[in-house]
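Only one protein chain is missing from this complex, and each of the others stays in its spot.
And now, chain A:
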């Protein structure tokens, strides 16, 4: 009796500790923080705290190849243009841009601007940076972003000379760029991080200039990096030498590196961060619905697509009707409402609606089960099967992640319900997975694609050649190739747009890929934080941001 009683009391003791913790201050969850809402505007500290998830792999614009590095670079350096808050490129380091008649020669006049160490920004800084990235000795993995420039690809792949690259500083203020083809989006490209300038005086003297904050890391953008504590945080301060410094209102930006969505949201709720979620961080998927219900969630579509690719070289997906059947038998809206919960857009086309507006509706209706059954019947006949059960075993592959798994399970179920096809799931670790796709060792596989710049070619060109590195489907078409080739030399923007649309139509008719949904960015932000610019590609800029 005595013994039992003591067990009972001990359990009670422990339990009470938990309960005490639970009941402690249950309702000050989102009070506080907003002290003095109506005070004078200038009293609010202009100090932004954001999460950038991880250590940026490189802050040398020639070596950067990921969005984290891009986020930091875009805010500390400035290219010839900068994407404005309206999503259009505006003149930045370039004061004037002249394009030749044939659209292949650009002449940029550099404005009077200074690096943070008071060196002037010159045309040579651009020439130096671009050629440095292209130099095969520097092993830049993103150098192909510069292949629009004449002679760039040849130099980068070791087949050409450095001097043959079509970028030249005529004098300190004039930069001449010769392109391979007229490239209507070239102005926008010059805002991309691979095109950012580098202070050539410093970089020539010290090749390791970009490894730490300090006097070697000179900047010409709205902010200057004052601290880079690796894997921990980066601190930016308003630049004193920036040409447009009066537009910049934030005094400092602290970029912490927290790689856990739950912690990120907790820190935001606790007032330790001013922003949680995309594009620099991530929100926990479980929290989406609650945030939406509270009206705190901000959603913005971005140019990106989540695809299921078919291996068109093996049965049954070598048959176009089978591919169409599988693509039609997916209820995308249901996936979005129940699994993704981020207000994504169902994709029944391959180019995001921000580039082709009519793609909001796409080429076929979502969840068209009747049509899917018809296609399946036709496909089965063509392949010589009597019934769906005779089809070779179909496996759906994805890289190991909870989100991909949930989607795959739902689609597996839809295909079973709608088509009567048994599909097995097959997941692999990311690197192993990419290897499998490369070797075409799959039947249906998920892959995402995010646009690098705001042009439809970005979403089409990877399917040009069956053996292209990013095609992965084994599909190619002469007609499709011809249209893309024509679009490359077409100087009239309207006509070019039409050529690309025609190419997309051919692609959708062959359906080597079942598009699933277009990406959105979801985040929460401090109520008094205004004018953070997130572009249609999901690039974030703090130049105009401020607290009220």
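Everything below uses one rule, namely that a residue touches a chain if its C-beta (ideal position, glycine included) is under 8 Å from a C-beta of that chain, and two chains touch if they have at least 3 such contacts; residues count from 1.
We take it that contacts and distances are computed from a predicted model.
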item: Choices "Peptide ABC transporter permease", "Na+/H+ antiporter subunit E", "LacI family transcriptional regulator" or "NADH-quinone oxidoreductase subunit N" - which one is the UniProt name of the chain not shown; value: "Peptide ABC transporter permease"
item: Residue, one of A:176, A:251 or A:269, that touches the chain absent here; value: A:269
item: Among A:57, A:420 or A:493, the residue in touch with the chain that has been omitted; value: A:57
item: Which of A:81, A:122 or A:156 contacts the chain that the document leaves out; value: A:156
item: Identified contact with the non-displayed chain, of A:232, A:370, A:479 or A:509; value: A:232
item: Where the missing chain touches chain A, by residue; value: 3, 6-7, 9-11, 13-14, 21-22, 24-26, 28-29, 55, 57-60, 63, 65, 136, 139-141, 143-144, 156-158, 210-212, 229-233, 256-260, 262-263, 266-267, 269-270, 272, 429-432, 434-436, 438, 447-449, 469-470
